[in-house]
Every structure is written in structure tokens, then in C-alpha cells.
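Just one protein chain is left out here, and the rest sit where they should.
Presenting chain A:
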Amino acid sequence: MSNKQHVLTTYKQLIRALVKSSKRAKITQMKEDHKREIALLTYRKIGLVRQQASDPTSSSKGQNVHQLHDLTKRIQMLKSSDPSQRKDLHFYDNSSRLRQTIFQDLPSDESVLSKRLQHLSDLSGFVKNQLEYEQLVERYNPGLKMDQEEKVKRTAARVGLQVPDL
């Protein structure tokens, strides 16, 4: 019983660390994807509008209007949705594989088992500390994750200039 309890506690630690560390990366990834999709949809929309303008007597006008409406709706939806609010971020994706690797040959011997569990909790400690380390590095070096545009803007602002709006 206490063995089982111990295993569960260790598993919980591991899952907690993994969820916490994967969450940030996932949110960034999703935001990036969102941006890309919005750009793509906007591009398509512009294409449609151009096509309509160049060929006003087209037979598929009604269809075009419908498509345009659809695209606008999807862009609106993407813009209003916030990926950090999603509930599936709270779960670890690969848990079935993780379980397989952990539990397929769980040793029955007491000392070997405790060694294995110690190893697993070391792993979760590593994941947790690595996350913290990354956050600190990022906080102390704000330029690391800035994109080029932002960097140029701030560099110009430092000497009292402004980048022109294009």
C-alpha cells in the first residue's frame, strides 16, 4: 500500500513538473499559429475582394460574398480567442507513453524500486528547475526573445529617434 502511495506521489510530481514546463511553450506555439492563420485568412480575403472588384459581373458573386463573410467570421473568432485559456493545457499529452516507460518493468524488489522512484523524482526536479532557470535567463536578458522589429524600435528610442510607421 505504501509502495503504491509512493509511486503515485512520484508520478504526480513528475506530471506536475511536465505540465508546468510544457504549458509555456505550448501557449507561445499556439499564439504563433494563430498569428499565421490570421495572416493567411486575411490574405485570402484580400484576394477575394480583388477578384470581385476586377470582375463585378461574375456569375459566382453570391458565392464569393458568402465566402468573404465566412472568412471575416473566422478571423474574428481567431482574434477573440485566447489560447492561454484552453483547458487542455492543463494536461500532459504523452502521458500514456510516459506510463509505459515508467511502469512496464516496475521492479518488485524494495530497494530497487525506491532507487527507481528516487530517479524519477530527480527527473521531475530537473524539469522544474530547468523551467525556472529559463524564466530567469529570459527575465535578465529581455532582448533574447524580442523580434527584430521590436529591437530596432527600442534601439532607436534609446537615442531619441522613432521608427517611421509603414
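Heads up, the rule we're going with is that a residue touches a chain if its C-beta (ideal position, glycine included) is under 8 Å from a C-beta of that chain, and two chains touch if they have at least 3 such contacts; residues count from 1.
Following the convention adopted for this analysis, contacts and distances are computed from a predicted model.
J.: Just go with whichever of "NEDD8-activating enzyme E1 regulatory subunit", "Acyl carrier protein", "Phosphatidylinositol N-acetylglucosaminyltransferase subunit A" or "3-methyl-2-oxobutanoate dehydrogenase (2-methylpropanoyl-transferring)" UniProt uses as the name of the absent chain.
T.: Of the names offered in "NEDD8-activating enzyme E1 regulatory subunit", "Acyl carrier protein", "Phosphatidylinositol N-acetylglucosaminyltransferase subunit A" or "3-methyl-2-oxobutanoate dehydrogenase (2-methylpropanoyl-transferring)", the absent chain's UniProt record gives "Acyl carrier protein".
J.: Of A:36, A:79, A:99 or A:151, which residue touches the hidden chain?
T.: Result: among the candidates, A:99 touches the missing chain.
J.: From the list A:15, A:48 or A:78, pick the residue that touches the absent chain.
T.: The missing chain is touched by A:15.
J.: Across the whole complex, list the residues on chain A that are touched by the chain not included here.
T.: Spelled out for chain A, the touching residues are 4-5, 8-9, 11-12, 15-16, 19-20, 23, 86-92, 95, 99.
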